[in-house]
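The other protein chains are all here in position, but one chain of the complex has been omitted.
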Amino acid sequence: MSIITTSGLTMQFGTQRALDSLNVAVQSGVTGLVGANGAGKTTLMSLVLGLRVPTAGQTRVLGLDPRARGAELRAQIGYGPERNVLPQDTPASDFVKHMAEVRGMPRNEARGRASDALWLVGLGEERARSLGTMSTGQRQRVKLAQAIASDPALLLLDEPTDGLDPVQRDEMLSLIRQVSREYGIDVLLSSHLLEEVERICDHIVALDAGRLVAQGRLEDLVGDEQGVAVELAETADQPHAFNDVVSRLSESGLEVRHGEVGSRMEVIGPDADLIADLVRDAVADANARVIRIERRRRRLEDLFSAGTP
Amino acid sequence: MSAPESSLEPPPAPPPVSTARPIVEVQNVTKSFGDVVAVSDVSFTVGPGVTALLGPNGAGKSTLFRMLCGLTAPSRGTVRVLGEKAREHRNVRGRIGLAPQQDALLDRFTAYEFVELAGRTHGVADPSGQARQSLAYVDLDPEDPKRVGAYSKGMRQRVKLAAALVNDPDLLILDEPLTGLDPVQRNRMISLFHDLGDGGKCLLVSSHVLDEVARIGSNVLVIAQGRLVASGDYRRLRELMDDRPHRIRVHSDDARKLASALIGRGVADGAAVRENALLIDTLNVDRFGRSIAPISAELGIRLREVVPTDDDLESVFRYLVERR
Amino acid sequence: MNGNARSSADGTEIHDRGYRKYEGARSGVVGAVRSLVWQTIRSILGLGRPARHKVFPVIVVVIAALPAVVFLGVALLFRDLGDDSLVNYSDLFGFSVAPTMLFAAMVAPEALVRDRRDGMFSLYLSTPLTRASYMGAKALAVLSVMLIIALGPVLLALLGYTVIGDGPPGVVEWFKVFFRLTAAGLVISAVMAAISMAGSSVTDRRAFASVAVILVIFGGAIVSSILVDAAEFSNAYGFLDPMGTVGETATRILGESPEQGGSASELSDSDTAAVALGAAAWFAAGAGIVGYKYRKLEAT
Partner (left out) sequence: MSGSVSALRAIAITHRLLVRQLVTKGRIAALLGVGVIVSLVVALVSRAVGEDESAEEALEVGIEVMSNLGFTIVVPIVSLVFASAAFGDLKEDGTLVYLWLRPMDRWPIAVGGWLASVSVSLPVTLVPLTVAALIADVGSELVWATVLACVVGNLAYSAVFMLLGLLTKNSVVWGIGYILIWEGLVAGISGVGEKLAIRGYTRSIIAEQTGVDLYLGDLSLGIAIVVPALVVVAAVVLSTLRLRSLDVA
């Protein structure tokens, strides 16, 4: 069943069209809403929450119309906003408890759930600290905790990894996945970092300038392509190894593309076995040091560079 | 998992990242805010070219940059830019270009006005011409009548960069210039950095996104928990990292034969076959990387994929940070 | 799908983290409003926040309560002096004018301005709260705290006088006085709350909200006193003074005029209906500005 469906959803701000007749069906599970800044991700979220009136089109979320039954709908949604400002002087536990109450938890229940949610996101020891003294990573966790404390059916997370370093980002992503899997909460998370979306999402909705670029299951959208990507190490004793490999492969009639970093290349051709052998021999002959040899994959990035379908 | 203790400690003397005259000298610098130590006994020098300052959030990157610019004084130690302290010497401030981390601009100015003002406040000879040139450099239109308050995050980042460039500084400090940018914008920014570095400027660029850092520059300073945990050439850093155990996944048409050959020749220290893939553990990736192709060629094994499972920068970084 | 909790795809064992599904009843909009009212009251008074946030609220509460306590003390210590030692309730309201104004200007803007600055307004709109229920909760919270300042000391005096035997004679009379006091306190609080919230909705800076409220309350008082006293214009210009207008309304409700403290009001000769209309107009103006501003305010 679709959690969120839109048909012909259009949002116009003055002369700017933030969303352009969007037809989206978000399925159960973790869905990544990807796109560049200004692609319309936040606008779509605010329409899902019923905070704006669309210029045209329909939206249904959890079977409800956000405009007509907004309060009822929002009671089932946990929302983690993109803005990173939170009440400075409020202790994390007070803030999460308050948001749980506002989202419908009875008072006694809210206190316990706030504490549980903070422990779940790894802030159990820090729950009495005020939000202003917390780091970016901790505040992102608090935003997640307040969104899940009311046990929502649907989590909307706007850029939940923004400003996090890799370790924190991994932890946040696995937390989100864990919450979704263990507690059966559907998640729609937006991000402009495609690689993280690829890492945890079941489904993708990709936007570009307010238009739908692609949607569907992740494995249907990214997959193998012809050829391999080769990365070689630059070594002091074999300074020409990379160029040697490139020229040998080119001489064999394969298409070789330099990657964006100097020690990477892509070798393209229809016959996978032939490529594998030629690459192996070229590398061996050039005395090059292999870092990686990998099948070329279509990445989400390609969805955007390919332009709108 | 143990690594030799000394291999990644900051070397006793500031590592000569470049042989040229150092533009930035940081000596035994400590900065604390109350009881919290943000930067702890850090020393390094940086010369021309692009240097990436890498570290998790809260590691002390911004504090270090602020001290370089003189925006705050170190609690102990000295920070010199071009031989002087920016906090005390007026003219040194004119040779620094800073794009601060915070997304703060004079929102009521147009991009041109903002950059032109930066030029004026720097006392450049031709603020208007310089501003146009800087804006053109970052692909912004000087005639755009929109105020920067209405700009997207990516455009604001570029306005900051243009303002930092307008005085043709010797030292460019860019604090997290890539956050909030989409992949296309990021690529464009990175190539800008390389152009500037090739032009002889000293660029210090901080980031916490590791896959970006390899592209930003080969000189890396890694800072974690307020300390300089590693510095030098990114590739050499990686070679240093070769001491730790690596795990590499190899897809071939004969996993068992390849496994026994690799172990037999001492290239692999351990091997396991799982779902057609060969998982190799090795303590010496250099030898492994040089041997895998010749050995397969010799044995006639078709090599489809060789994928390090823990050799991306994020793993390196995690290793550096978590080992401590 | 739902239901396969406790085992993730990679087979990792999941330990009990305490967090679990919630099957019970949800409190809906009523619970949301109740929580927001309480949270706002706490934040206005600086409860559960560092000490520096409590400075102004405490000063204001002390200034407000001091006269009532002093007069009670005097009445208690010198019971033999007779009725002269008793202050009438209208005078006590006079004493809470200054703290009520200070509160409206310096403390109450906290209720609205902070939510806009730290993004809470937008976050609240992502919950069952709507603009209307949000504003209702905020108004209720500001009004409640305002009542503590404006009415608290007077009720304290009433109780004190009653206990020492100087209260209104008879139960009926007592309740009459009680209800009049409450009504007067409500009018003062409602108008001041409306002005304070109007000032808070025109700017995102708490400080400028304070400036706006001060300009309205003090400016109004000065202008009206100049026009009426110095220029000897019509007393109707007294309505330009919001504090004077509600003060006079309170006096009419209490049915007694102040004997000491504030001099006779510029409005003492006006019709009671006109006075009530004046107070209502100030309230409507404040509420109108709040409504207009928040109707247009974008939630991001």
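Every chain is named by a letter (A, B and C) in the order it is written, and numbering of its residues begins at 1.
As a convention for this text, a contact is a pair of C-beta atoms (placed from the backbone, for glycine too) under 8 Å apart; a residue touches a chain by one contact, two chains touch by 3 or more.
Treat the numbers as computed from the prediction; the structure is a model and nothing was measured.
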{"item": "Chain not shown, its touching partners among those shown", "value": "B, C"}
{"item": "Touch criterion as defined above, residue of B:G123, B:G199 or B:G264 at the omitted chain", "value": "B:G123"}
{"item": "Touch criterion as defined above, residue of B:P142, B:P169 or B:P308 at the omitted chain", "value": "B:P169"}
{"item": "For chain B, the residues touching the chain missing from this view", "value": "66, 69-72, 86, 90-96, 98, 100, 102, 104-106, 108-109, 117-118, 120-125, 163, 167-169"}
{"item": "Residues of chain C in contact with the chain not shown", "value": "105-106, 202-203, 205-208, 210-212, 214-215, 218-219, 222-223, 226-227, 230-233"}
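Note that only the chains that are shown with their structure count from here on.
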{"item": "Chain nearest the overall Cα centroid", "value": "A"}
{"item": "Chain B and chain C, separation of their C-alpha mean positions in angstrom", "value": "54"}
{"item": "Euclidean distance of C-alpha centroids - chain A vs chain C, Å", "value": "46"}
{"item": "Chain B residues touching chain A - in the complex, by the definition given at the top", "value": "55-58, 152-154, 179-185, 187, 208-211, 214-215, 235, 286, 289-290, 292-294, 296-297, 302-308, 311, 314, 317-318, 321-322"}
{"item": "Complex contact set, residues of chain A against chain B", "value": "35-38, 135-137, 162-168, 170, 192, 194-195, 228, 233-235, 260-261, 272-273, 276-277, 279-281, 283-284, 287-295, 301, 304-305"}
{"item": "Residues of chain C defined as touching chain A within the complex", "value": "1-6, 8-9, 14, 17-22, 24-29, 31-32, 34-36, 39, 43, 48-50, 53, 114, 117-120, 122-130, 299-300"}
